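Got a structure here, written out as structure tokens. Questions coming.
This part shows subunit A:
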Amino acid sequence: MRETIIALLPILLPVFMGTILLFLKRLKERKVILFYTGTGLLLTGVLAWNVILNAKDQQVTLFWLTEQIPVMLKPDVLGKVFLMVVTVVWICTGFFSFSYMKHEKNERRYYGFFLITFGILMGLGQSGNLVTMYAFFEFMTLAAFPLVIHNQSREAVMAGLKYLIYSFFGAYMALFGLFFLCRYADTITFTPGGTLNAELIADHGQMLLIIAGLMILGFSVKAGMFPLHAWLPAAHPVAPAPASAALSGIIVKGGVFAILRVIFYLFGADFLRGTWVQTVFLVLSLLTVFMGSMLAFGEDILKKRLAYSTVSQLSYILFGIALLEPTAVCGSLLHLMGHALIKSTLFLCAGAVICRSGFTRVSELRGIGKRMPVTIWCFTIASLGLIGIPPTSGFISKWYLATGALDSGIAVFQYAGPVILIISALLTAGYLLPVTLKGFFPGELQQEAGHDTWKKCEGDRLMLIPLVILTALSVLLGMFPNSMLNYIDGMLSGIM
Partner candidate 1 sequence: MSEVMLFIIVLIPVLWSILIPMLPFKKRGHMMIFIEAIVLINSILVWLLLWNRPEGTFTLLRFTGHLSVTFRLDGMACVFAGLVSVLWPLATLYSFEYMKHEDHEKVFFMFYTMTYGVTLGIAMSGNILTMYFFYELLTLVTTPLVLHTLTREAILASRTYLYYSLGGAAFAFIGMIFVVVYGNSIDFIYGGVLHAGSYPGGDQVLLLIYVLAFMGFGVKAAICPFNSWLPKAGVAPTPVTALLHAVAVVKSGAFAIIRLTYYSFGVDFLRGTWAQYVVMGITMFTIIYGCSMAVKERHLKRRLAYSTISNLSYILFGVTIMTPLGLVGALAHLTAHAIMKICSFFCAGAVIYKTGRNYIYELDGFGRRMPKIFGIFTISAFALMGVPGLAGFISKYYLASAAVESGNALAYFGVGAILISAILTAIYMQTIVVRAFFPQAGFDYHTIDDVRDPNWMMVLPLTLFCIGMLAYGVYSKPLIDLFTKIAYGAF
Partner candidate 2 sequence: MWNGIIGNFGEAVAVALFVIGFANLLLQKNLIKKIIGLNFMDTGTYLFLAEKGYIQGRIAPIIVDGVQDTSLYINPIPSGLVLTGIVVSVSVTALMLSLTIRLYQRYHTLNMDEISTILKKEEN
Partner candidate 3 sequence: MEMLRNFPCFSLILSMGAAIVSSGLSGKLARRLNTVLLMIITLLSAGTLYLTFTTDTFYVYKMGRFSAPWGNEIRFGNLEAFMALFFCIVMLLSIWGGKKHLKKEISDFKENLYYVLLNLLLSSLLALIYTNDLFTAYVFVEINTIAACGLIMIRENGHTLEAATRYMLMSLIGSGLLLFGLCILYDITGHLLMSNIKEQVSILTETGEYQLPLTVAILFIGVGLAVKSALFPFHAWLPDAYGYSTVSSAAILSSLVSKGYIFLLIKVFYRVIGFEVIRQSEFINVLFIFGLTGMIFGSLSAIQENDIRRMIAFSSVAQIGYIYMGFGLGTEIGMVASVYHILSHAATKSMLFIAAVGLTDVSGQSKKFIDLTGAGYRNVAAGLTFTVGSLSMVGVPLFSGFISKILFAQACVGHAYKMLPTLICLAISTILNAIYFMKTVVRIYTPVKSEYASLPWKKDIGYGVVCILFIVMNVLLGMNSEPIVELIRSGIQMFG
């Protein structure tokens, strides 16, 4: 019972509060809404940490959806990692949006869905079997939809629909696997090392590989892996900055998380290792890494550029997973966390810039550093992190990824992988640093421009504090990864 309550509270509370907020038509007073939301976020955060610290790794069956399928929660280590990331990023973006959303219309809806999504993510993290996860996955897509299309401009709605359709498509592809797993696996409850039933799958190996491939592909839609990444660069820019921060910080991670679950907790690494599925997965992820950074490099609109960078960065993680090799997976997990923090920082910075100066294109950002130093500093540090300069988190994760690739000893990839990673790291530097450089060193022609452009337009406290916190965390993660490493170590040994 205690376990149930612990596990359920962080899910139900925000969903409940959010729903209430949606229905409070009367509530016009902005301060009240903000206060309400803030408390909601913080409370949830507390409850989430409560889960992370106190919940034991055991199943909590809520009810039976059908004969074979219970809806169950099971906060294990991986889930908890996910919870941590979600909590931190979500609360920060939440508070950031308090000041960002000031001028947007119907905020109430925004915050309502923001809270609901928070709760659903809590569920996603804790979900204990495939169906539960699938359910929360779908809910997440739906609940995040209003965030994406918040300013209901035409392209926003179109992008939103694109996002919706792609996500459903992926989800259904994943669902395809569910039916087969119900047949060929002992259980669909996540168990480290996989649950496939040896004698059942005896002569259906190929078929199951196809299924596995489909499921991975399906979930990788959310993770924006080529070829189904198109929704991502469309959806991110149109959403309000905090929303896109949350999207590319967390929602897309949902896809990665699901893939982790599928591979290591259902099919099992051994089943996939060395099969064509793995090869395809590797090829696709590497392709995406490269392509994403190229596209980002060529993109001028800041948020779009960041979106493309998300595409490529996520595929780092996927690549790490695809190697099916402890070190690499460890790297992926680190990158998952790091990227969550960094990318949300970057997006929030972009948001601050847009909100304050109204510039959306990189080319316009000359001298922006003078005007909003803190923001751009955060941006710079985060960029460094993403590029992978020590001591930021990016370095550690990429290091692990590279070593993992080399250890894996998969014919081509053990070399191709690291090479491409480095190339793309250079590209990352190429597309992120200009902002900083232009920002701080506008060069000559900026001098001549009128003084008004030099006016300080730094964001207010509500904006800066979350930014700073996130940046600090990303750096900390880079400096002292050991605690985290120890934390996930047991899990890694469990699943391999």
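Per the selection procedure, all candidates are chains of the complex that A comes from, given by their letters.
As a working rule, a residue touches a chain if its C-beta (ideal position, glycine included) is under 8 Å from a C-beta of that chain, and two chains touch if they have at least 3 such contacts; residues count from 1.
The model shown is predicted, which means the values in this text are computed figures rather than measured ones.
Touch with subunit A in this complex holds for only one of 1, 2 or 3, which is 1. Taken in their complex, subunit A has these residues touching candidate 1: 63-67, 69, 131, 134-135, 138-139, 142, 145-146, 149, 151-154, 156-157, 160-161, 164-165, 168-169, 172-173, 175-176, 178-180, 182-183, 207.
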